[in-house]
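The complex appears here minus one protein chain, its other protein chains still in place.
Chain nomenclature is as follows: A and B, assigned in order of appearance, with residue numbering initiated at 1 for each chain independently.
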Amino acid sequence: MATLTLNNVKKSFGKTDVIHGVSIDVEDGEFIVIVGPSGCGKSTLLRMVAGLETITDGEVQIGGRRVNEEEPMARDIAMVFQNYALYPHMSVFDNMAYGLKIAKVDKAEIADRVNQAAKLLQLEPYLTRKPRELSGGQRQRVAMGRAIVRKPAVFLFDEPLSNLDAKLRVQMRLEIRALQRELGVTALYVTHDQVEAMTMADRMIVMNGGVADQIGKPLEVYANPATEFVAGFIGSPPMNFLTCGLIGETGDDRIGIRPEHMRLADAGEGRLNAQAAFCEVLGAETLVHLRCVDGTQVTVRQDAAKAIPDEGTNVGLSWAGANEMRFDSNGQRI
Amino acid sequence: MAEHTGMVEKRGAGLWLTHLGLIIGVAFIFFPIWLAFVASTVSQPEIVRPPMPLLPGDQFFENYSKALTAGINAPVALMLGNSLFMALGIAIGKIAISLLSAFAIVYFKFPGKKLFFWLIFLTLMLPVEVRIVPTYEVIANFGMLNSYQGLILPLIASATATFLFRQFFMTVPDELAEAARVDGAGPMRFFFDILLPMSRTNIAALFVILFIYGWNQYLWPLLITTDPSMNTIVMGIKQMFPSGDDIADWPVIMATSILAMVPPVIVVVGMQKLFIRGLVESEK
Partner (left out) sequence: MEKRVTFKGIWLPLLLVLPQILITAIFFFYPAGQAIWQSLFIPDPFGLSMQWVGLGNFEYLLSDRFYRASFITTAVFSILVTVVSMGVALYLAILADRLIKGSGTYRTLLIWPYAVAPAVAGVLWLFMFNTRVGVVTWYLGLLGYDWNHVLNEGEAMGLVVVASAWGRISYNFLFFLAGLQAIPRSVIEAAAIDGAHFWTRFRTIVWPLLSPTTFFLLVVNIIYAFFETFGVIHTITSGGPQQATTILVYKVYSDGFVGQDLGSSAAQSVILLVIVSLLTVIQFKYIERRVHY
């Protein structure tokens, strides 16, 4: 258990800069999710913390100690890989015990720790099986178990749930979070799924093109996105963006309003006119998709009890000024 | 190889014709072997007064024990031992050095890597037959004539196994090496604990092919083993034929021929699945 500090960490491959300098102080026991689209550098960042990529510039500290030059093993971390990376020829027990064996932990202690982890992860019946004899969720647990037995200072997760089906993903999401709380280990978790980020993170880092656009608590980021990218990436359905011209203002600014903050009004009323394109009825709520005069697509999320406009009808859109976010032409929040 | 459903025309007479065709083929393949076996079980007079019988005789034990213990120039048991040693040496030696160099080439970045890669792969091209005279001189200069090193080392210098292992290592997920690093395994630990066990089937398949390759060598042992006690069985057979007009001791020669095929046949038929897989994969 330890703090983790990234101090202006940079990475370049040859002349290409992939990480432009990320800084964060992670508190002991905190769960940090790094989220962003593919190619944004989130995995590279994690791998630098793990020691699997060299750090071009800046500093990584674990427990206050600079670890830039340390081998992964010496960093006191454990990692869960996207494809689990279980050793196919070893039993579940041996997979979990391998790191401890290398560290020359004594046999009784190894057995003890592995059995404890297996109990925690409900893997006890499978300890003698080979990875190929397990289901996807069980393999995922073994990968977790391998990380747990090391009793590391920091857990690193590289998209650990992306190979699971949707239902299992939701379940494992909760399990991982519960486990991390129980063990109290600092965690760094990479995902491209903003729902995972929202639901799991104490704080999240939203990455875009090698830059940490915003670091903050999920609700804070949601309510107060720092950039247009963050505003559009976090939240589903995504935020609606309008040009100033569309609502009769001048300038290059763009205006963002979350779907739940927009309300339908009669045609001609409200701040904007649009034509209803189609509706998705989800049960508790309804998503109304509309098209503005300049072709911009807009989504309104409203309670299922409210009236649904027929396709093709013209309606007005209104929202409270307080819910409006403005972004300049560089995508920065004004 | 997948089972498949037959089409209508395979029923009835067609099926029998198919079997008949195959049986003729098998008979053609086996006739020389059968004849050699028969010849190894009859006496010399039965052979030299043609036609020789087509069914086994009662001299099996006499001919084989004569071949194994006395032979003609050297006891065949000794030649079998030499062949076994050479075939194992080539197979194990080639697998060992290939595993190591393929590991280095795939899992490290080091200066000269590209150069080594190409130096090794150039050797894919050249069978030992092409460079026999100078290779012979090298062996002679090292004083390795009539030695196991001389029999084995030049035949290890080929890249096919390295190529195969490299291909296989490339398919091993990167994350396994990363996981091993996170677990604290150094390169050699990863090699022995993870990579080697994962390569088991490939190693076994290659072993079969290389064993046959080594066992069946002819020209090279012919050149460098002038001492009959170092002869391998495959090349030793030819040495059993008398020069001039003397009549060859056919029963013993044929017993030796049969003995020369038994080990590789056992290996090929016994490890058929592995062997076919290895063959089709290594040549692809």
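Methods note: contacts are C-beta pairs under 8 Å (C-beta built on N, C-alpha and C of every residue); 3 or more make two chains touch, one makes a residue touch a chain.
None of the values given here were measured: they were computed from a predicted structure.
Taking the full assembly into account, the omitted chain touches B.
Mapped onto chain B, the interface with the missing chain covers residues 1-7, 9-10, 14-15, 18-19, 21-22, 25-26, 28-33, 35-36, 39, 47-48, 50-52, 54, 96-98, 100-101, 103-113, 116, 119-120, 123-127, 129-138, 153-154, 156-157, 159, 162, 170, 174, 177-178, 181, 186-188, 190, 212, 215-219, 222-223, 234-235, 237-238, 247, 250, 253-254, 257, 260-261, 264-265, 267-269, 272, 275-276, 279-280, 283-284.
We take it that only the chains that are shown with their structure count from here on.
Separating the centre of chain A from that of chain B, both taken as means of CA atoms, is a distance of 56 Å.
Those residues of chain A that touch chain B in the shared complex are 50-52, 71-73, 77-79, 81-89, 98-99, 102-103, 146. By the touch criterion given at the top, residues 173, 175-176, 178-185, 189, 193-194, 197-198, 200 of chain B touch chain A in their complex.
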